[in-house]
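One chain of protein is taken out of this complex; the other chains stay put.
Now for chain A:
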Amino acid sequence: MAGPNPASGPLLRAEAITKRFGATLALDALDLTIIEGEFFALLGGSGSGKSTLLRIIAGFDTPDDGRLLLDGADIVATPPWARPINMMFQSYALFPHMSVADNVAYGLRRAGTPRAEAAPRIAAALAMVGLTGFERRRPHELSGGQKQRVALARSLVMRPRLLLLDEPLGALDAGLRERTGFELRALQRETGAAFVMVTHDQEEALALADRVAVLEGGRIAQLGPPRAIYERPASRFVARFLGAANVLEGRAVAAGFDSTEAGATFAGVIPADTVAVALRPERIRLAANATGPNTARGVVEDAAFRGDDTLLLVRLAGGALLRVAHAEEDGAPPERGGGVTLAWDAADVVPLAS
């Protein structure tokens, strides 16, 4: 995955952005830097503040406090129509009374771009999203995927340095998502614009973004490249949110980490302030007769075949329910109700400080 050009500097800086809706704190003194030309994902559940942050960057909401710097200049007071930032809406927000070409031309007309210059730019934008020949169609004559492309073309024709995408794949069929995801990445590379995407889907964020910020309660719970966040979640919340890792409560001891609910000791590099450990389902293996730290015994409560693996729900001796991904190449999965011994590597134990 090609990361952002390391030579490029910060494009947008959010400094201590705070936003309240009544008694609810939507954004809590949030700091964030978007680098020129990167694909950034704001990942979080509903109420995490991710959409509020996007709307503040676009200019539709005003923060109660904090600064928003674009190229070093504060744009908090700049209305949305004067910001060199464009947004692709989750509902696409295509103008229903205009043709595809007129939708794409809308921003150029507002900017007073001469017709001779606008026409080739519109054609190029439509070609970029593969909609050449659709110029005269109306939005209601388009499929969901086509509407999404028109919305993209309408934003990209403005040549923004920063494009905001609100749940860009959210309204698409499952089959279309993967392809559109790859196309989004290609468009991002092609245009060189920084893309900031809001999503609640961790797979989408991990697959598309160069960097991911996981939001929780109006704050950034963790920020980093997808692989780092996935492999090394910093908190219980991030571990659970990203791909349903097992989170086991306990306390740090001299030998590592003792978890009563697992009935196991986790050995590895465990800092003293560790309150829980995360263990990914695919890093746990069946190991007959293994004993000692980093092993546990349990009973298979249920099993679900998922194609390339089988998801086992194993009730551990300490009472915790562990999700275990049993790969197909490791042979037939154990029977439901059968006792199993599980083992994992010390390197796969992720200590969580909160």
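The working rule: a residue touches a chain if its C-beta (ideal position, glycine included) is under 8 Å from a C-beta of that chain, and two chains touch if they have at least 3 such contacts; residues count from 1.
Operating definition for what follows: contacts and distances are computed from a predicted model.
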Identity of the absent chain, which is to be given by its UniProt protein name, from "Aspartyl/glutamyl-tRNA(Asn/Gln) amidotransferase subunit C", "Putrescine ABC transporter permease", "Ferrienterobactin-binding periplasmic protein" or "1-acyl-sn-glycerol-3-phosphate acyltransferase": "Putrescine ABC transporter permease"
Of A:A14, A:L27, A:L43 or A:A58, the one touching the omitted chain in the full complex: A:A58
Selected residue (touches chain absent from view) among A:L25, A:V76 or A:A93: A:A93
Chain not shown: contacting residue from A:R154, A:R177 or A:R211: A:R154
Of A:P79, A:G130, A:G192 or A:G339, the one touching the omitted chain in the full complex: A:P79
Chain not shown, touching residues in chain A: 58-60, 79-82, 85-87, 89, 91, 93-97, 106-107, 110-111, 138, 140, 154-155, 158
